[in-house]
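Let me begin by handing over the structure; questions about it come next.
Only a single protein chain was left out; the remaining protein chains are all shown in position.
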Amino acid sequence: MTQQVPEILTGPGGGQAASAPLAGREAEPTVFELSSPGRRAWSFRETGIDEWDAADLVPAEHLAPEPPALPEVSERDLVAHATRMSHRNYSVDLGAYPLGSCTMKYNPKLCDAVAALPGLTGCHPAQPAAQVQGWLALLHGLSEALCAVTGMAAATLQPAAGAAGELTGLLLMRAWHEAQGRQRSKVLIPDSAHGTNPASVTLGGYQAVEVPSNGRGLVDVDRLRELLDDDVAGLMLTNPNTLGLFEVQIEEIAAAVHEVGGLLYYDGANLNAILGVVRPGDMGFDIVHMNLHKTFATPHGGGGPGAGPVAVTERLAPFLPGPLAAYDGETDRYEWVTPERSIGRIHLWHGNAMVLARAYAYILGYGGEGLRRVADGAVLNARYLKERVRGVFDFPYDDPCMHEFVASAAGLRRRHRVKALDLAKRFIEEGFHPPTMYFPLIVDEALMVEPTETESPQTVEAMAQALRTVVEEAAADDGARAQAAPVSTPVGRVDEVRAARDLRPVWRPEVTEPSA
Amino acid sequence: MTQQVPEILTGPGGGQAASAPLAGREAEPTVFELSSPGRRAWSFRETGIDEWDAADLVPAEHLAPEPPALPEVSERDLVAHATRMSHRNYSVDLGAYPLGSCTMKYNPKLCDAVAALPGLTGCHPAQPAAQVQGWLALLHGLSEALCAVTGMAAATLQPAAGAAGELTGLLLMRAWHEAQGRQRSKVLIPDSAHGTNPASVTLGGYQAVEVPSNGRGLVDVDRLRELLDDDVAGLMLTNPNTLGLFEVQIEEIAAAVHEVGGLLYYDGANLNAILGVVRPGDMGFDIVHMNLHKTFATPHGGGGPGAGPVAVTERLAPFLPGPLAAYDGETDRYEWVTPERSIGRIHLWHGNAMVLARAYAYILGYGGEGLRRVADGAVLNARYLKERVRGVFDFPYDDPCMHEFVASAAGLRRRHRVKALDLAKRFIEEGFHPPTMYFPLIVDEALMVEPTETESPQTVEAMAQALRTVVEEAAADDGARAQAAPVSTPVGRVDEVRAARDLRPVWRPEVTEPSA
Amino acid sequence: MPDYVPHTPAEIDAMLAFLGLDDLDDLYAHIPASLRVAGGLDLESGRSESDVMAFFEDLAHRNHPAAGDLVCFAGGGAYDHELPAAVRAMAGRSEFLTSYTPYQPELAQGVLQALFEYQTMLCSVTGMDIANASLYDGASAAVEGLNLAAAATGRSTVWVSAGIHPHVRAVIHTFAAGSGLDVRIAPLVDGTTAWPDDLAEAGALLVAQPNYLGCLEDVAGAAARAEAAGALLVAYADPVAAGVLNPVGQQGAHVAVGEGQPFGNPLGFGGPYVGLFACKEGAYVRRWLPGRLVGETVDTEGRRAYVLTLSTREQHIRREKASSNVCTNQTVIAIAAAFHMAWLGPEGLRELAVRCARGARYAREQLVRIPGVEPACLAPTLYEQAFRLPIPAATALERLSEEGFLGGIDLSGDYPELGDAFLVTVTETRTRADIDGFAAALEKVVA
Partner (left out) sequence: MPDYVPHTPAEIDAMLAFLGLDDLDDLYAHIPASLRVAGGLDLESGRSESDVMAFFEDLAHRNHPAAGDLVCFAGGGAYDHELPAAVRAMAGRSEFLTSYTPYQPELAQGVLQALFEYQTMLCSVTGMDIANASLYDGASAAVEGLNLAAAATGRSTVWVSAGIHPHVRAVIHTFAAGSGLDVRIAPLVDGTTAWPDDLAEAGALLVAQPNYLGCLEDVAGAAARAEAAGALLVAYADPVAAGVLNPVGQQGAHVAVGEGQPFGNPLGFGGPYVGLFACKEGAYVRRWLPGRLVGETVDTEGRRAYVLTLSTREQHIRREKASSNVCTNQTVIAIAAAFHMAWLGPEGLRELAVRCARGARYAREQLVRIPGVEPACLAPTLYEQAFRLPIPAATALERLSEEGFLGGIDLSGDYPELGDAFLVTVTETRTRADIDGFAAALEKVVA
């Protein structure tokens, strides 16, 4: 055509869906590229208050000449951008997500509905207890339920996630030892432990000492005994451990640790495997953290939020962070109470309250027998899946698994140069999210598989067949297809080296012409 | 492996996401294929009522031996199935949807929030007026707003969609003529009219007579005059018409129809083009239906629900369906009132109430000036897009367009054997939903494009470039790529002939082995 | 005000310049000035998102929702059933909510498959062979059912049971004015339909199962009479009752219609609900089936796919000779119903029906203990039932509302022959405590 198209009218169209997997594989523009000067989505309530300008309200030395550079987009373009991004992301709601240790089970919509109740979401965290009796009752009830599940005496709900719970537990350990007039410097952790354990130990002011695993993948009790002395504050253990194996010698382990005056810390990431079967308290643990976003199915939110309550035995209860919701039988009221020797607050408010509400709904729905069925389903699915892939993978530690198992692709790598990573990526093409890779560190070419109890037996069988297909194919083509996978995803394998070397943590106009 | 996999454990896994465009292009199994005997998602409240069984409650002759055959699935599998199906569907929230006549504009989330208010959703339609004053106020307020927008005197909100509104309007026409003691048998409609118009005319007990369009795509007023006689009950008109052109001779048309005692019916499908610019009442229309799901942005829901209120002039008000929400100034209460000569009820209750609430929220948000901006944006986008594709398409009717325009691919078909259909399918590959095809019927190889006002100028420009690309490519490769399109969608072109010939309207086990 | 028109002044100027126009008014230059709105529309000016929200929250507070402030014993075509959170979440997905009619199957497999599954489940629930993709509501479904029967039989006389919902009958009468159907009403005797002996002219019989008074009808008997007369039997079937009752299709009905609200929908003040429509295989299907139909087929690569089919029946093709004028229907409501049916499954649907019936039986036992309160009909009922009262129903209902109950529906206007009667409905959401409280309240207000 003859006329010139005005510059201002060109640029990515927010309504173009070429990045939606449904219709294409283009890169989704950033929200900044969808920006147009003066465009807006916002509107605010009519208040009837005089419209003083910023200069009348803010001292000159504090007033910014202009507001922060944010995108200027229409609500329509923003919603389309967000919806397309959501279509470029896998989720539990789309299919199985067998990430070992992460417990990606179905997150009941019922719990979302509970977490949307205005009477819960509308409360200010600083409202006096008298105004939020419902919330205190909720927190109190959840604490009691968590104590019943773990066999503990008291709990704090403040930790926002498992790692926060770990650090809380270690600070409790420290406070307790100090109360006993002891200074101790070491905390033992198995070599199969999750990375947060040693990291938390350091932040807790302790030195992390590794306890090697034995040939069965369990704590080597003899080596443990050698490491135990009166400088040991305690032992952190995950049971079932990160290999999905139950530490059958837990009683001896507990006795040995207690003998030297140490405390036993339970990393609850795998609590889902033993719900209603055995309780950490009965095993001799003193401190327990739970990952409500795993065991009790609160949604992981793409990486968070979670909740990591910590429960303890009677003797440690006085040290818990406060305040805690307590029930006063006389007045039939709930009050905030801070334990007399509390280590102090560990959250700005009361923890991830709406997440706690979700978990409590989950627990109430299942009830006692129901939670046992959760464990049964989780273990049954994992045990079945492990047996169905026996022969195609190696199992360096082959005791009966609990809710997850760790397979090794070391043999395949040796024979066909195909890595666990390649098999994981190829697994995507079969319609499944990959298992956890390369963890725990004590297994070479590890694939850690946790089907969870909410996957039907047919889905578990389909995963088994897919894993077999992937491995058999790799054996046949020496990993050719696996190494090229995935091909049907919005992007193929990404250049992680470039990301770290040529760091681009923020959008900058000059570097983002869509390359697709 | 040695052991046999039990039959019962095989079959499609509900957790397999191979059908999600994100991860694959397999067929999604039907919910029936995900069924396993005895599996369940349901649970019911504890009521404390004796648990009589069916036989105690239902006479033997009425009691079904077993319940209807429905799928037995877990909530998790059902949610995954639904989520994957959703990923296999385009929507306004994903991108532009320039379907002419359908007005696929952004549906504000605000309106969804309004439609979720428990105080609105929880009301039983048979509650006495005293218990639902809020609802009556809402319906009354919306009626008044719709009358203000159309220049009418009174309105019914009962019609569930545009077609229901049309039939309501025709029954009003009939009742009115009968009240005048006349029997009339014909209703005139332009040859460019939407299919619902003639269909409604028939159901209204009239004979549909076509009025040809003139060379400009407008009603041929001379031919109209020839067709008008005292057997004509009225004329149904869409203005702007389905070519997106404003009937500039509307005043003469109205005068001519009224002269023979006929009534003028306004099909409001394109009302969005003239909001705040001209009102049907001022043009001489007697009866107006609106498509709230078009003009006032209530979501189309994959084909419904919509709402098709009908507004009329003073003289027709006594015939409106009832009951209507009326305001009593004295008592400051709202009451249900049925017009004295009402044609009767046309909906089981009060129409699609929650849709009406959404539309009212939209109108209140924009207000008078805002609605005018809606028209301005819709017309500006269409006019711009039309000019940007001038030269690549033919415009058999080339008057200035309003909110949409109709292009013809007839020339391309002649020159390159590429059909409008092919271009539409190829357009998908550019990241856009196709325009409406082959409507109106008076345009050969029609593509009817309505960008709507909520698409940004950049999106409109991107659509223009995509349309040009598609056409230029087709001219270059004689439609080769277009005829093969789309390729990136979950399914390619489907066999419509087979669907109609070998009709499979329900799932049957034997015919549904996934072929992918 | 919230502004969903993204154009900035600079962009508008650029577009106008490109078009060679001076200002936005020029867009309408060809529209006769005499017609143009002077001084804008007579509407209040716009409001912000939160002001709009506040406006509707205020309206909501001026209601006393049956599901909320009140304990609901009203039914009569709209039911207070539990709505599972998962069903709401699934049907609320914006891909279903913000898409158009699936005319482009490559981009609409989601909606198409969901509708295909809806059609299949509806056939199970009604005992029919083929179901359409929804109609507006129970009333429009009934009208379409009669129209199909009349077209299929070539007869315009239709017999409608007095047990059909009064509003449905009203709608049938309204549309008959245009379609020319000759609508005759068959009375109820002791709560069930007494068909006339001579049905010779009849093109259709329309019966409800259960009927409006909650009574169980002899569908097989009606079917036999229809067969004998060469008419089609159209059954207005309650989808919840279908959990325990013989499917109307197996009882000989040719067409099943009804209201799908109980599946996937809140009371919502009466809409949007969904009109259920299913029928037996028959010559009339390809010519006269109303509304949209999804069929299974394959794509170019042989993959299973779904598509709208038999569209030659529809208005956009057949125009004035179409089987119906319906275009926009209630798709997303039908999808919600499908998800709810699948969530229930066979056992859940049966359990649902049984629980409603248990509550109704318990309620009956409590209510009839009240002096002056007695069943208004003899015929067996399932979970809705009419009771005669010692005082005017309107008065009783008004007083009950002060006690916190939506006590039911006044029948005296529609069924004067029953005297001071009201219709009481008990769903699975009513507990023993609710019912005891209701009985106590009723005893108090009629005393």
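Order of writing sets the labels: A, B and C. Residues in every chain begin at 1.
Heads up, the rule we're going with is that a contact is a pair of C-beta atoms (placed from the backbone, for glycine too) under 8 Å apart; a residue touches a chain by one contact, two chains touch by 3 or more.
This one's a predicted model, so the numbers in the text were calculated from it and none came from an experiment.
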Neighbouring displayed chains - absent chain, whole complex: A, B, C
Given A:Pro299, A:Pro396 or A:Gly479, the one touching the chain that is not displayed: A:Pro299
Residue touching the undisplayed chain, where the options are A:Pro321, A:Pro396 or A:Gly479: A:Pro321
Among A:Gly15, A:Pro190, A:Gly244 or A:Gly351, residue touching the chain not depicted: A:Gly351
Touch criterion as defined above, residue of A:Arg315, A:Arg417 or A:Arg498 at the omitted chain: A:Arg498
Chain not shown, touching residues in chain B: 3, 5-6, 8-9, 22-23, 36-41, 43-46, 73-77, 83, 108-110, 112-113
Interface with the unshown chain - residue positions in chain C: 49-50, 53, 82, 84-85, 89, 94, 429
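We adopt the following convention: only the chains that are shown with their structure count from here on.
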Euclidean distance of C-alpha centroids - chain A vs chain B, Å: 44
Distance from chain C to chain B - Cα centre to Cα centre, in angstrom: 19
Junction residues of chain A, two or more chains touched: 3, 5, 8-9, 22-23, 36, 39, 74-77, 83, 108-109
Contacts with two or more other chains, residues of chain C listed in rising order: 1-4, 6, 11, 14-15, 18, 47-49, 84, 86, 89, 94, 107
